Each structure stands twice: as C-alpha cells, then as structure tokens.
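Note that this complex is displayed minus one protein chain, with the remaining chains in position.
Chains: A and B, in written order; residue numbering restarts at 1 for each.
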Amino acid sequence: MAGNQTKSGQTKSGETVLRRVWLALAALTLTSTLIAETAHHSAYSVIIIFAIAALKAELVLTNYMEARKAEPHWIWMYRGWIVVVTVMLIAGYLV
Amino acid sequence: MEESSKLAVNRWLAWTGPAFVVFATLTWGVMGHNIPPPNMMAMTGEQLVSEYYGKYPSIAPGMVASASVGYFYATWSALLASLLRDENGHLSALSLIELAGGLLTGWLFALCGMMWATCAVLVHQVDPGIIKALHTMTWFIFDCTYGMTTIQMVALGLYTVLNKKQTMFPAWAGWTTIAIGLGFIPLVIMPFVTDGPFTVPGLWNFWIVFGAWLLLFFGVYNYYVLKHVYLSAEDQKKAAGLKA
Partner (left out) sequence: MSDAPPGNPADRDPLHPGTSGIWTFLFIDMAVFGLLFLVYLSERNRLPEVYRLGQAQLTPLAGLAGTLLLLTSSWAVASAIHALRADQRKAATFRLTLGIVLGLGFVANKLWEYHLKIEHGIGPLSSGFFTFYFLITGLHLVHLTVGLGLIAKCRQRLAAEAGELSFQKLLENVGLFWHFVDILWLFIFPMLYLAGAR
C-alpha cells in the first residue's frame, strides 16, 4: 500500500492571502451594514447589499474553499448558485 | 428460471416506473384535478362540493383509475430493491427498507385514491361536512405519512453513496434523494395552516417537494434503472459491484 503523504509546506504568502481576504470580508460586511442602516431602503441599496454578499461568497469560494483546485465543474456550479441566489434576492426585494 | 427470462422480467418491471408517472399524472393529476389540489383547510364542505367534487365529473373515474396505477410504484420499488445488493450479492437492511417504503407508498396511493373516489361518487348524496371530513382525512393520511416514502428514499440514497463499488447510480443522485426525502418533513405543518407555502397546494409542500420528488428522484432513478436492466447479465453484475 502506498504511503500517505501530506501536501508540501505552505509558503508565507498563502497565509498572507488568507489574512487579506479576511480583511476584505470584514470591510465589505461593515460597508454593507452601513449602507443598509443609512440608505432608507432604496433600490440601489438593495442591489448593492446583495452584490456585496455575492462578492463575499466568491472570495470564500475561491480563497477558503480553494474551488479553483477542485474538479473544474464545481467552481462553475457554485458560482452559478451564487449568481442565481443573488439575482433571485434582488428581484424578490425589488418587485 | 432461465437467464434470458430473468432479464426480460426485470426489463418489463423497469417500465412500470415510467408507466406509473404517465398514468398517475393522467388519472390522479389531470382527471383528479390535483395540479394543484384544492386548499381544503381554507374551504368549507359546501365549497369543496361546489368548487371541486361537484364541479369536475372526471374526478370519480380518475381516482378509481389512479388506485389501479398505484401498484406500478410498488413493482418498480421491488425491482429497485432487488438491485441493491452488497458485494456478496446479498440484500441488506437498506434494500429491505427501500422495498417496504415503496410497497407502502404504492398502497397509500391506491387507498387514498379510493377514498377520494368515495367523496366524488357520493358528493350529492351525503352532507357536505362528511365530504370535507373524508377528503381532509385522506389528504392528512396521504401527506402526513410521508415517512414511508422518506425512509425509502433515505435507504436508497444511503446505499447509493455508501456502496463505493456499485456504478448503477451516481453519488449525486443518492445525495439528492436523501435531501428530497428530508424535504418532506414540513408536510406535517399542513393540517394546521390555511395559507402560505405549507398548505396542501402550497409552494413548498406541493410544487417544490412533489416536483423535486418526481423530477429529481423518480425521474432520475427511473433513467438509471432502465439503463441498468438493458445491460448484459455480466455487465449488470459488474455495475452492481458484485465480486467476480
């Protein structure tokens, strides 16, 4: 039976990317909340809020879940879900 | 039994699956005016008579016919159970649960069909309150005993994903089936609501759950079962993950 192997050592830059992504996610979250609290339910605020959610999900998908390294159809299916849900939510709130 | 007879029997049985879909849609769905069914919890007995049973003469023959068709679901489920073997060729608890669930669901279809037929035939002969009671009881039974179909689907789904040696059914079909089986759970809300997504014709309880059941479970597994039974006996053994 072949021996088990771990992946080779992660470079410092991998850690940095994760940290930067977290910073971006936190900043986007605060921005989104601020817009919601101050924008008085305009159509633009609804679109921006859900677009931000989609952007955050994409960041988690590619950086935390490493979807680019998975079998190629997954990243497109998951992105498809993000797009469908975002559009659905925007449409649902604007109708 | 000769090998060729065995193959032939299974192939015929496999077609009872599509037959169930076609005939059930025609009899229960179209003739029975169940797409979607009336929202009984928000209707009086008089309304059920005037807007449903008394209005559509096709309901009575449709329901009687649907009771005959219910057994196709049972035969298909039995064929499916016979395919769910371990690598030594043995049936397991999962196969038997799938079988039990399928038989009970087929019986449910037949039983409820005849109860609705009773309402349709007696609509002008008994009190509207009795019509409502019988109609409502039948739907309570049809919907809230979803567990039988859920256990069939979860058992089938578990066999699909846990048996790594079989190639009859892809893993995604197994996961989807389990998800749909669990998605039936909100059906228990149905007796207590008069509007919203969890009523008998509600967005979740009817359209999403029954739609997913038909297209993503029954349709999908029908496809793979048909594909499987038309393989040669040798290829079927390999696909089932049986030891050479």
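Note that in this section a residue touches a chain if its C-beta (ideal position, glycine included) is under 8 Å from a C-beta of that chain, and two chains touch if they have at least 3 such contacts.
Note that the structure is a prediction, hence the values are computed from the model and not measured.
A.B. asks: Please pick, from B:129, B:196 or B:219, the residue that touches the omitted chain in the full complex.
C.D. replies: Checking each option in B:129, B:196 or B:219, the one touching the absent chain turns out to be B:196.
A.B. asks: Residue by residue, what part of chain A touches the chain that was omitted?
C.D. replies: 4-10, 14-15, 18-19, 21-22, 25-26, 29-30, 32-33, 35-37, 39-41, 45-46, 49-50, 52-53, 56-57, 60-61, 63-67, 69-71, 74, 77-78, 81, 84-86, 88-89, 91-93, 95
A.B. asks: Given the full complex, what residues of chain B touch the hidden partner chain?
C.D. replies: 87, 161, 164-165, 167, 171-172, 175-176, 179, 183, 196-197, 203-204, 208, 238, 241, 243-244
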